[in-house]
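The structure is given below, and queries will be raised subsequently.
Certain chains of the assembly are absent from this excerpt, and the rest are unmoved.
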Amino acid sequence: MLNEAAILTARGNKKLIEMEDIDEAALKVKLGPAKKRLQTEEDKKLTAYHEAGHAIVTFNLPHMDPVSRISIVARGVTLGHTQIPPTADRTHETKSHLLAQITAVLGGRAAESLVFNELTTGAANDIEQATQIARRMVVDFGMSELGPMNLGPQVEYSEMGRALWMEPSQLSPEMAAAVDREVKKIIDQCSQQTFEILKKQRRKLDLVARNLLEKETIEQEEFEKLMSARLKKD
Amino acid sequence: MLNEAAILTARGNKKLIEMEDIDEAALKVKLGPAKKRLQTEEDKKLTAYHEAGHAIVTFNLPHMDPVSRISIVARGVTLGHTQIPPTADRTHETKSHLLAQITAVLGGRAAESLVFNELTTGAANDIEQATQIARRMVVDFGMSELGPMNLGPQVEYSEMGRALWMEPSQLSPEMAAAVDREVKKIIDQCSQQTFEILKKQRRKLDLVARNLLEKETIEQEEFEKLMSARLKKD
């Protein structure tokens, strides 16, 4: 058994998911030093809603760890980030947690869409990460209706988890199409869920985004206070 | 999140879109020195309408920056160019802006078609650029009906935006066909829009082309004066 969680992380997005709780020094290494980019107010608003979307969806999913920090301070090429350090060394990644990760990672794009009725290229990495997880669920982990059949190229790993050998995929176009349909089904279902969560939490979304625009960074305690705050009647 | 705008520009056409406002020195570097090519009057007319088409469509699209210069002075292999420097450092490329770019880039070909009832090979680069943008919208940015699914080869980027690693596409022929249909749908829709704009603006098109043939280069202020001028009754 490989440490699939580690592999997913290694190949995944550095921006959203489940980094260990790291201080500024570590952040500097990971994302580069804080950097004042000339952004329009509109751009900052987009970033704030994007990160708030990740955070709020994460908060509302039972299988996700708590959000430890949300920030719209630009670092390197990233315009913001949301930290979700794992509360434990997860040796088994479950289907439920992988679905939750996809749902959370799509939360940024969904927030942009809901609030601005617009899509942006900023979601490209989120989409790639969501697709990677969904594809591995189908191809390697037997987590779709296609069942426990490996549907990718055959790989032989060393006991340290290194790929020693790879055989080109022999999958027929017909089965490849079935794989694509299952991957799409997973993504569509997670995307729908993230929209539903954010629609229900629309006022919280505004609240967190507004706070982010004011303070630029929100720590876990403050985020959770915002989430549990009673919203004023309109 | 990568700076997708930068990537699109880097790979795109040097002729039309959104160069920063540059003076003659910079133009010389970019496009080569001004060059008198032996062109027939017919050729010059085609070029003038082509560039006027880009400029007028751009002017009529809400998401586009203003046109700063139109020219039919041949430079290097280009016979003319239209400058649209971005008014801000666009950190988020929106779907609306990408659609507007495709529509504007197809404006040159549409003008030739409308005025001369002819198509020319001069539109090859415009077509390539329009297709690249439309394909990335579908494949990388989740901006089609196929939703937020990455539909291209998996690429792992460094934090500086460099591709560190690329996995060959595992897309089935069936899904590849769905991608092609979505790309075509975007291009067809933008192409239709560009024709509609130019049909409505036909007299402005003649006006700008005529001015270009006379003066060879039109600056922003003059272009905008032409566009806002009240057209004489016939």
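The chains carry the letters A and B, assigned in the order they are written, with residues numbered from 1 in each.
What we mean here is this: contacts are C-beta pairs under 8 Å (C-beta built on N, C-alpha and C of every residue); 3 or more make two chains touch, one makes a residue touch a chain.
From a predicted model like this one, the values you see are computed outputs, not experimental measurements.
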Overall copies of the shared sequence [whole complex; 2 in view]: 6
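By our rule, only the chains that are shown with their structure count from here on.
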Angle of the C-alpha superposing rotation, chain A to chain B, to the nearest 5 degrees: 60
Approximate Å spacing (C-alpha centroids) for the pair chain A, chain B: 33
Touching residues (chain side chain B, partner chain A) in the complex: 1-5, 88-96, 98, 140-143, 146-150, 154-157, 159-161, 170-175
Contact set on chain A toward chain B in their complex: 11, 14-15, 31-32, 37-40, 43, 46-47, 76-79, 106, 109, 118-128, 130-132, 134-135, 152, 169, 173, 176-177, 179-180, 183-184, 187-188, 191
